[in-house]
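Yeah, one chain of the complex is gone here, protein chain that is, but the others are all in their spots.
So that you can tell them apart, the chains are marked A and B in the order they are listed, and the count of residues begins at 1 in each.
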Amino acid sequence: MTDTATVAPRARRRSTSMLRRRPFFTLGLAVALAFALAAIFAPYVAPYDPTFQDIEFMMTGPGAQHWLGTDSYGQDILSRIIFGARYALAIGLCSVAIGALGGLVIGLAAGLSDGLVEWLLMRLIDSILAMPSLIMAVAFIAILGQGVDKVIIAVGIAMIGPFARTVRADVMQVRVQLFVEAAGLMGVARLRIIWRHILPNVVYPLAVQVTIRISEAILVSSSLSFLGIGVTPPTPDWGLMIAEGRGFVSFAAWMSGMPGAALAILLIALSLVGDGIREEFDPKLRDGA
Amino acid sequence: MQTSTADPLLSVSGLTLHRGARRILDGVDLSLGRGETLALVGESGAGKSTIAVALMGLLRPSEARIEGRAELAGEGDLFGLPERRWSGLRGGRLAMVFQDAGAALNPCFTVGSQLTSVLRRKLGLGRAAARARAVELLDSVGINDAAARLSAYPHQLSGGMQQRVMVAIALACNPDLLFADEPTSALDVTIQAQIVRLILDQTRARGASCIFVLHDLALASQSCDRIVVLYAGQVMEAGSSAEVLKAPRHPYTRLLKSCVLEIGTARLEPPAGGVPPWEEMPAGCRFASRCPRALPRCAGEKPPLTQEGGRALACWNPE
Partner (left out) sequence: MSAPLAQAAAPAAPVFELLDVEKVYQVTRPAGFLRRETRGLAALDGVRLRVPGGSSTALVGESGSGKSTLLRVLLGLTRPTNGQALYRGRPIAEARAAAASGFTRDVAMIYQDARGSLNPRMAVADLVAEPLRHFGLCTAAELPARVAELLARVGLPGDVAQRYPAALSGGQVRRVAIARALAAEPSVLVADEAVSGLDVSTQAQLLNLLADLKESMGLTLLFITHDLGVASYLCERIAIMYLGRIVEAGPTNAVLEAPAHPYTAALRAASPQFFAPIAEPLPGEIPSPVDLPPGCRFASRCPRAEADCQGTDPALTSLSPGRTAACLHPLATGA
């Protein structure tokens, strides 16, 4: 292509909103936002107190009074799901933040160092990666003890491995690019090259990873509570609720089914959002603004 | 466009190709006699490669909408053919040499298996016959120790050798028409000369015609009997390459020629700017926005491609 050509058409395509071009992304985003809003405004949205036990309405099926039914203590399941969204999202976001930050630091260091330091960092990453994140989180819970904050830390540390690996791969790719060599030729200091040239090219793909991995973190934290080693009752946590309803599945399926459905819907919505963002901001497809 | 020989092989008329709202090709006419070599020249975006790809039937209807006719001797209109017939033609009567041989050859198979598979599928040769023919072909494209090279993988060969293998595969079934899409632009000049010579010698020996897609006007003048100058999907000028390039009548041909560097060129006088984006493409002659000789009517009215003494020209104000 010769000079002035080619700019306009791409800019035009871009100006149509991402929301209109990607209906599934929009749907996912709407659902995820609905969950987030419900979680934030839970006290106003929820019809009942999530821990209020109404003896008269124990194990009532979904109906006009209790839309999604009640559990074995007579607690309203809809309210518990709404309050549970708070824990799910908080744990997901915070643990992913820990994982991403830790992964960024370790991955950057591993990608930029060489010799013994690189070897040590890589073995550290390998050892984190050697175990599935759930098993890893279980191990950390065993050390740290139970509770929401402990779950966040445990899941976060378990996620450092995958983040560090992708960051390292990106760093290795970026550090050999010509623009990094060009900055070096100009005499730009090493730290500044990392800050100006390497980091921005690593952070964008990392942000995409973050959106995709939030759902994984939520799943792991729910699994922990399902196993009874994460959040403690009577906290309205989805994993816990599914576990509590397990014994009554044959005649009160809604007890496990409703929180399970909420979890599945949120996870699907989040992965739709993650996929949309990845496709939109993939460096290979990215152009212009 | 007139064919210079009485024995036409291919004649394309009104070839128009839409991709979405864009008219990538706009009423392209060209024709080719048996044994002739034709150069399609122009800058990027001119549609030279698109013509080759369209004539090879490699565009799916979902990608592009094609209008116009392309008569291949003995086949009728190519664009009316069913896909089954197309796949018989490709690699048979029509063959193609790509720009990047390294990418066009499959890295997972040896040169021999890629060559013999064409021979066995298209010509129905047996295993031993295909192998013998493959050795012959590699030998004819100047690959030393051809029998041993059959077991080489593409990456074990240099760029020049890969391109020779591509030529061998393209020639395997004695095509009537060979498309060579920038066959040498990835190669060094000494190798470029070898490959161009090879393609010309081999097609000449087989009496085949050849359409070269080129960006180098000097190379076009050296290698092709006739030339078609394209700009943004329109034919600007066509005719015998010696006549067109020695005395260009279209301002665009003149411009292209004036930008060619020769040893000892004192000063280039290139026009400013470049091909306009599709949204700003003039409705008439697409070159109007850059043309030094443009008249008021040029941007709005497309000049017809008129024939005159074996040359064709689309310009309201020729030189």
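Quick note on the criterion: a contact is a pair of C-beta atoms (placed from the backbone, for glycine too) under 8 Å apart; a residue touches a chain by one contact, two chains touch by 3 or more.
Just so we're clear, the structure is a prediction, and the values are computed from it rather than from any experiment.
Undergrad: Touching the left-out chain: which of B:G76, B:P271 or B:G300?
TA: Of these options, the touching residue for the absent chain is B:P271.
Undergrad: Return the single residue from B:P8, B:G91 or B:G160 that touches the missing chain.
TA: Spelled out, the listed residue whose C-beta touches the missing chain is B:G160.
Undergrad: Can you work out which residue in B:R34, B:H215, B:R249 or B:R293 touches the chain that's missing from view?
TA: For the chain that is not drawn, the touching residue is B:H215.
Undergrad: Suppose we count only contacts with the excluded chain; which residues of subunit B make the list?
TA: Touching the chain left out of view, subunit B contributes residues 43-44, 158, 160-161, 188-194, 196-197, 200, 215-219, 221-223, 242, 245-246, 255-256, 258-265, 267-272, 274.
Undergrad: State which residues belonging to subunit A touch the missing partner chain.
TA: 1-7, 10-11, 177-179, 181-183, 185-188, 196-197, 200-201, 204, 283, 286-289
The working rule: only the chains that are shown with their structure count from here on.
Undergrad: How big is the gap, in whole Å, between where the Cα atoms of subunit A centre and where those of subunit B centre?
TA: 52
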